[in-house]
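What follows is a set of notes on a single structure, which appears directly below.
All protein chains but one are shown at their positions in the complex.
Lettered A and B in written order, each chain numbered from 1.
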Amino acid sequence: MIEMTSILEFFRQDKFALVGAIIYILFILVALFAPAIAPYDPQEMVRVDGRIAFNREPEKNFKLGTTNMGRDIFSQLIYGARPALTVGFTAALFVMVVGTVVGLVSGYFGGKVDSLLMRLTDVAFGIPFDPFVIVLVSFLGPSIWNIVLAMALLLWRDTARVIRSQVLSIKKRAFVEAARVSGASHSRIIFSYIMPNILPLSLLYGSLAIGWAILTEAAVSFLGFGDPSSISWGYMLHDAYVSQALSRGAFYWMLPPGICIMLLVMAGFYISRGAEEVLQPKLRSM
Amino acid sequence: MAASMNPKGEDGYVVELRKIKKEYPVRQSLFRKKKQGQCLTAVNGVDLCLKEGDSLGIAGESGCGKSTMGRLLLKLTESTEGEYLFNGEDVTDLRSKEEMLKFRRQAQLVFQNPFEALNPRFTVQRSIMEPLTIHGIGSSTEERLGFVKEALRKVNLQPAESFLEKYPHQMSGGQLQRVVLARALVLKPIFLVADEPVSMLDVSVRAGVLNLMKEIAEEMRLTTVYISHDLSLLQYLCDHTAIMYLGQIVEYGKTEDILTKPLHPYSKALVAAIPTLDPSKRPEEVPLSNHVPRPVDLPEGCLLQDRCPYVGNACRGSEQVLTDVGDGHLVRCDLVCANNGNLKFEGGKAV
Partner (left out) sequence: MSLLDVRDMRVYYKTKKGIAQAVDGVSFSVEPGQSLGLVGESGCGKSTMVNGIIRVMAKNAFIPSGEVLFDGQDLTLLPEKEMRNVRWRDLSLIPQAAMDSLNPVYPVEDAFTEVLTLKGNMTKKEAHARTVELFTMVGLDPDRLGNFPHEYSGGMKQRAAIALALALEPRLVIADEPVTALDVIVQRQVLNELKRLRSELNLALIMITHDISVVAETCDNIVVMYAGKVVEKGSTQEVLENPLHPYTMGLENAFPDPRQQDKELISIEGSPPDLVNPPSGCRFAPRCPFAMERCLAEEPPYEEVDEEHQHGAACFRLSETLKLQKLAKEVETWQPA
């Protein structure tokens, strides 16, 4: 298992990963304490002097102005961290778990099980991702959980392939054979010998999936298939787009959610990139 | 005779192989149909009997089937033909989990590459304790820990306590191989297979591991099989040695006899080729040609016929049989046997 000290050591040595981690922590804190940070309810049509404040430009009370419905953009931005992270983490968890299990079973047992699972993976690879999500969400109803489901149904494919090939190579290593000579059962070999050695890799693919999930949620929401009850960054972009904010020069509405998406996804990739280097034993020993 | 090739139902053997054969189906190219009977013969009808305390070396070049032999002996791979009796019981087909566990507990392996043979994420303690946990030996963790320490002491890793918490990457090759040996011994097996146990170690520490294995095998009355391409190592470990060529044992006898007076032309070539510190003492080389037949397409008759400088017509037609030429020295070569083992080769001609 990766110990705490080695994690600290890793962040100390990889500055990009450190930056990524700091960005992540900031966003998580923002999401957790959103009610305390945001000045208004993101859905509230804010009234100033009894009248709804439509289309305000940034000012003291509205740091990023208001929408055409009179909602505070800054508050929306703060609350937008919640669906982004929820979708990101849950989708990543599903992707990781499903991908790892499929890869492990397929690689370890081989034969017919392997053929069956890998053909299934081929099918998953054949389905275009974004259209699939949109069709599924419009079929099952717009909710972030359906977006998560759609991703869980498809995105495991990459993880499964990579984990399978890793399992195939670990399976051949002498210490797995040694476990067999000791009389270890299949489940013991899988969980004590193979799993710990592929876990870093599945974590890496999980962290990559976070970025994909956030981007997908943003794209789907931007296209108007998002969950209208929760304000996400993609939804904000969609809102701004359909209300023709750009033609009014309201960059303060479009840019911040875009930057947030970019920052969060980028941070995820920085961490994974660093983790990838740690996973390459050759680079590590240098 | 410590071991013989054809015992006719004698009892008291720890390991008894009867006409054991291992064939691998050959995968044809994608669009061609699999030809009937096309297969690669890795082990070709080997008989082997080992009593308690016997030590046998199996030597030969890569591809001769010696590693497959090791895997067959430990049931890491299943034979395609023949019978395997272990401690008097037929273990050719072990169907139930219990029977397999019982076999695993008694037959252990020392690996070639100690840097690979231990789970990199396990401490030494966990690696050695693992077999105990699997077989449910010892009633408590403390009791198991006691066994682990005992095993570490046995392989001279002392003080045992200082090694318990180490990870494989913190240890040297010699130490790792001792841990591998400790893991094999902690189950108190009766049969041990060592596949090239020191080939990955530095020369200066090899002797330590070899001597240790020999001492332990004698002390525990273990039946041992050492597999090595290096004949000069086997003389330190084994009473008897079998030379394998293309899945068959071509010569078997006391290790000393095989090293000093090999009879089979292939053994002769093998022994003559071993580099030595004093080249003036090297015996005359046997010029084998390089026409090694493909294991999927073996010739009829003697398998060495296309390489042997002494080949005659008799070698090509009939299959050669492993024959005793006296003193338990067996040779699979009709030319040698016809002359009671006195056949000498000089300058590429049989005298």
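Note that contacts are C-beta pairs under 8 Å (C-beta built on N, C-alpha and C of every residue); 3 or more make two chains touch, one makes a residue touch a chain.
These numbers come from a predicted model, not from an experiment.
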| item | value |
| --- | --- |
| Residue of B:219, B:278 or B:297 in touch with the missing chain, whole complex considered | B:278 |
| Residue of B:270, B:302 or B:322 in touch with the missing chain, whole complex considered | B:270 |
| Residue ranges of chain B at the interface with the undisplayed chain | 61-62, 172, 174, 202-211, 229-233, 235-236, 256, 259-260, 269-279, 281-282, 285, 288, 290, 292 |
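Assume only the chains that are shown with their structure count from here on.
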| item | value |
| --- | --- |
| Whole-Å gap separating chain A and chain B, where each centre is the average of the chain's CA atoms | 52 |
| Residues of chain B touching chain A in the complex | 74, 76, 97, 100-101, 104-105, 107-109, 111-113, 116-121, 130-131, 134-135, 180, 183-184, 187 |
| For the chain A and chain B complex, residues of the former touching the latter | 1, 173-175, 177-185, 188, 192-193, 196-197 |
